[in-house]
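Missing here is one protein chain; the remaining ones are kept as they sit in the complex.
Going in written order, the chains are labelled A, B, C and D, and every chain counts its residues from 1.
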Amino acid sequence: MNTQKMTFSSFIKTHWKTIVFLGLLLIGIALANEFADSYLRRILNLCAIYTIVSLGMNLVNGFTGQFSLGQAGFMAIGAYTVAIFTVPVEMRASVFYLEPMAPFLANIELPFIGALILGGIFSALVAFLIGYPCLRLRGDYLAIATLGFSEIIRIIFTNTQTITNGALGIKGIPTISNLWWTYGIALLVIIATILLVNSSYGRAFKSIREDEIAAEAMGIGLFKTKMTSFMIGAFFTGIAGGLFAALLGTVDPKQFYFTLTYNFLLIIVLGGMGSISGTIISSFIVTIGLEWLRFLDEPMAFGLDLPIFRPGFRMVIFSLLLMIIVLFYRKGLMGTNELTWDFIRKKIRSIQSRLGRKTSIDGGEKK
Amino acid sequence: MLKINNLQVAYGGIEAVKGIDLEVPDGKIVTLIGANGAGKSTTLRSIVNLVKAKSGSITYNGDELLGLDTTQIVDKGITLVPEGRHVFPDLTVLENLKIGAYMRKDNLEDDIKHIYSLFPRLEERSWQAAGTLSGGEQQMLAVGRAMMSKPKLLMMDEPSLGLAPLIVQGIFDIIKTLNDEGMTILLIEQNANMALKIADIAYVLETGKITRQGTGAELLADETIKEAYLGKSKKN
Amino acid sequence: MKKVFALLLCLTLTVTMLSGCGGSSTSSSEDSDVIKIGVFEPLTGANAAGGELEVEGIELANQLRPEVLGKKVELVVADNKSDKAEATTAAARLIEKDGVVALLGSWGSSLSIAAGDVVKSNEVPAVGVSCTNPQVTLGNDYYFRVCFLDPFQGVVMANYAYKNLEAKKVAIIQEVSNDYSVGLAKFFSDSFIELTGDENAIVETGNYNTGDQDFNGILTNIKAANPDVIFAPGNYTESALIIKQARALGITAPIIGGDTWETNEFITVGGADVEGAVMSTFFDDTNPLTEEGVTFVSEYKNAYPERENVAAVSALGYDAYNLLLDAIERAGSADPQAIRDALAETVDFQGATGAITIDENGDATKTEAIIKVVKDGKFTYLDSVSVE
Amino acid sequence: MSLLKTEKVIMQFGGVVAVNDLNIDIKKGELAALIGPNGAGKTTAFNVITGVYTPTSGSVLLSPANENDSIDITGKRPDLITGLGIARTFQNIRLFKELSVMENVLIATHQNVNYNFLSAIFRTPKARRGEAEAKEKCEFLLDKLGLIDLKDEKSSSLPYGQQRHLEIARALATSPELLLLDEPAAGMNPQETDELTDFIYQIRSDFDLTIFMIEHHMDLVMQISDHIYVLDFGCTIAKGTPDEIQNNQKVIKAYLGVDADA
Partner (left out) sequence: MTTPFYIGALSIQPVSILIPIIAFVLMMVLMFVINKTKVGMAMRAVAKDYDTAKLMGIKINNVISSTFGIGSGLAAVGAILWCMKYPSVLPLMGVVPGLKCFIAAVIGGIGNVKGALLGGLILGFSEVLMVAFFPALTGYRDAIAFVILIVILLFLPNGLLGQKQVEKV
């Protein structure tokens, strides 16, 4: 795709489906923001936030092939930055009621967007500090080291009473996150990821995933490239953490226990390591699926009064479902493919040809 | 003894072996020669099911081997000395030999003695970790280890790989000795010269297909084979 | 073949999901003769034990008083998995999907705080059961509660230590990762310092983390400081272990704590070592403070004959339900706004745990707390303390 | 003038000496070959030169065209060495398997990007220009190497021979002065080997390259090398022109083998 020579009209021509799709999406968001009830809005917001985090994680794990498990920590940094800087100054005394907020922070209040970006930047900076020792490590060691760092971040937040209010957490964060914010930023992140992945940097990421030694022999600086990916991923995650804080209105360290990271790991594995569209799809599947299955927690699911239908049962079913999906689709739903119009067309054709059986055993594949 | 019919093997989309037929009669030395990547190793590895064959059949004394586990195949009396020796570096020499007899329940003493008599160097280094041995010693150990399972068919993948000529000669002498003792041998060699000299039957493998076959002496005398595989340039 | 199977499986599951969803969302029947009340509690996860006890109390109250304004009251229970994000969606779901007119819950202040914004923005009142953190109702006109607050409890225990135990020096052991524990510890020490007038009355503060099992390090330091009393609010398991290890180290000072101790696990874990441990709590089944309390205890023992004693949080759950129904009755309507206003005006409601008057913050002003002690492996009424 | 020089390089792994006193001197523009039995340390020598291993002792010196003095590249990171003008292929092909042919080659141009990742995301004019130039260069290369029609294929779906070509194309995309080929003819039949001979001649003149290769096919080696180094047990046992090597008794004994018709 040679973007340079592309005129406006040809751009429209090749991308009209995408443009129409985006338009519909915007209308959908507007309608949802206006008419959907707060329950639905909340879930949709979570979907968008999880999409952002998972994309950040997939950039590192899926595209660059570095097994990192620090997501919860980066989210915490973003969330706390937003919390610390957006709680109205006059409310702070009542929030920090055990020990007052540190004086150098107590009177700084930032607009939401500023705090959000700052959260992303802090998160990326911490990623730099973490990455410096960790990115030299091999796969499983990297995973455990990043997991450890994410725990350290949480423990620090628990203990820095005058900055983070310790275990009490911070309450009273203005709940600014709405569908426009979350989907707007999710869209930006998606577009940025697509553009990044398809640039020279993206190819460098993928080359490291494929073969570190060959990548190095091609002049790719392993450490620098991994670090770039790691920091961008952390930036996205930090921003998502900020949105998360502004959605819930409260943060505390327990929210960011390392098990939170497993949710995102699950999303990217299910969606396909190295697939942007797969990640988006599975973020929605996981978030909505968990809510959907809530009926399994009720004692009278399906009108049956079985003792197994008790709180927690939906998690059992949900885990089973995921295991089944991963068993049948080894590489997740999308593998490393992307859901493009071409991909959809091919899929439909292959299904058609399979239904048509003998008429075209390879006819569908040829085009 | 071993019969391969129309064997096809593919690795991740690339066909390495494209339908070969070959036969290893009882008590003979059979060799496969060919360039790197021609599919020799793949053939051997598919016989013991270290790589999965796509189609075809491999029978051993009439029993189909395809579909059996590696351990089951080894249990039938087939063993492979893999390319690059692959001794267990952390295990001692003696342990390496013992592990070769993993499937056996009887007394190993005599066999170990026999192997030590064939390779006195191994006896000297009995308590050393195998990883500290030199290349030639490791190759001896790999052969000795394979012999510990008392195989009826011994397959060797490039036993001369990386060894000094003198040691290569020694290895080939051992192969001959083993054959005289009644062991059937299937051998892959880059050093086609040596291999053809001791082989009763030889096959030439080129990009996954058998292009020539004959007795060792026949192929050794063949001009085209000489040109392609015997390493010496035509100018000589 | 595999794929076909997987596809079929997914399809069936989608269908069941859809049918399940269809079944549970009957929010359209607004004007029916049912009033729905949402209960959002942690039924799985770290806080599950507490959540279940509260639900028991609420359900018992519902059985005893199933109707209000001539309509049937239906409880809709949602699990918030001890997780904040889940707590907010669970609350939102109850309000939007199930159309409840008010909420009850949740065990764990942080979960209630998280749901606070949802009830506030949807203008649906909520009654907290045992969430003692001041921040639950702070700045939120739609959140109320039936329990006393941590500051009150801190003052109660400080008074108890100072007056009853005649302590001059205390040591504090707090669970740093637990907001309840650090909050209570803080209120206790403020109050105790005020009572003694001694800036250095707190001779040692030990910190531990949720899930810790070895406290010998902290305890050795405390032993050296030789306090008269040790105040150790926190999770029941860790607290019981602290007491065990303290006794093993030869620390003999009385060890006192807060309401979270009052669980059977505390005694099973602590065994003989927790004999004599003292805690403040909301309710005591052997000495009910009110008539309602007597009724509750006998009904509870009927409903759950296998239980040895009645958990205070169950009593609070019972009170929360009745307080809400009382408010609905007074409002004369099931309109959430009307219920909120009626709740705010509650004066001298006679609950099982005492008389409740809702103050301008939405908190229950209670003047009495129960002090219990572990005696012969049972939580036994020791005293009731009133603080102004 | 020498382009690459190794001085007394020794490479030890634990107790095993893989390369012992390696002394190589490659002149600018020449085609040198490294031969020796399997396991003699040839690939290890390549790995030391390209920075994959840091030698136990000794030094590797490179004199690139745009520098006056030679640079000590001993133990430098592989990517930096590539940046200085040494590119390589691998004995057991190491392509980026999941990526397309075009992407494989484009990755090799990444070291030259002069814009940061933000420009890449925002597709600034500079980034677009850079991308277009890189594409052009890679298309030119692929065209030269006869792979242009396959540019959108997954690299692992290529036949063996073409994978070898692609590896060379990829190495060339780093704009090297010195190209290291590790057994380029491995797995090729005599006819393919002949083609490869022509191909190496061609790229050498087209790209003005110095080539250093490891090879077992003696036909190929004897035919095209200017100089040959023979390695055995990590030691350089001989060096010289093809004729000298062919008649060197030591080499015949260690490597070429005492042939029946010799």
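Some notes on this structure:
In this section, a contact is a pair of C-beta atoms (placed from the backbone, for glycine too) under 8 Å apart; a residue touches a chain by one contact, two chains touch by 3 or more.
Bear in mind that the values here come from a model prediction, so they are computed numbers and not experimental data.
One of C:Pro66, C:Gly217 or C:Gly332 touches the chain omitted from the figure, and that residue is C:Gly217. Taking the complete complex into account, A:Ile213 is the one of A:Ala102, A:Ile194 or A:Ile213 that touches the chain left out.
Which of A:Gly28, A:Gly114, A:Gly148 or A:Gly335 touches the hidden chain is settled by the complete complex: it is A:Gly148.
From the options C:Ala115, C:Leu241, C:Ala315 or C:Leu343, the residue with contact to the unseen chain in the full assembly is C:Leu241.
With the whole complex as reference, residues 48, 50, 69-71, 74-75, 79-80, 82, 86, 88-91, 95, 98-100, 102-103, 145, 149 of subunit B touch the missing chain. Although one chain is not shown, part of subunit A still touches it, namely residues 133-134, 136-138, 141, 144-145, 147-149, 151-152, 155-156, 158-159, 213. Where subunit C meets the chain that is not shown, the touching residues are 46, 176-177, 206-209, 211-214, 216-218, 220-221, 237, 240-241, 244, 248-250, 265, 269, 271.
Note that in this section only the chains that are shown with their structure count from here on.
Distance from the subunit A centre to the subunit C centre is 34 Å, each centre being the mean of its Cα atoms. Subunit D has residues 97 in contact with two or more other chains. For subunit D in complex with subunit A, the residues that touch the partner chain are 50-52, 77-80, 82-83, 87-88, 90, 94-99, 103, 106-111, 113, 117, 120-123, 127-132, 134-135, 170-171, 173-174. Taken in their complex, subunit A has these residues touching subunit C: 37-40, 42-43, 46, 91, 94-95, 97-98, 158-159, 166-169, 171-172, 175, 244, 247-250, 252-255, 289, 291-298, 301-302, 310-312, 315, 321, 324-325, 328-329.
Residues of subunit C touching subunit A in their complex: 2-3, 5-6, 9-10, 13, 16-17, 19-21, 23-24, 43-44, 48, 77-79, 83-85, 88-89, 92-93, 95-97, 110, 113-114, 116-118, 121-122, 133-135, 138-139, 175-179, 181-183, 186, 209.
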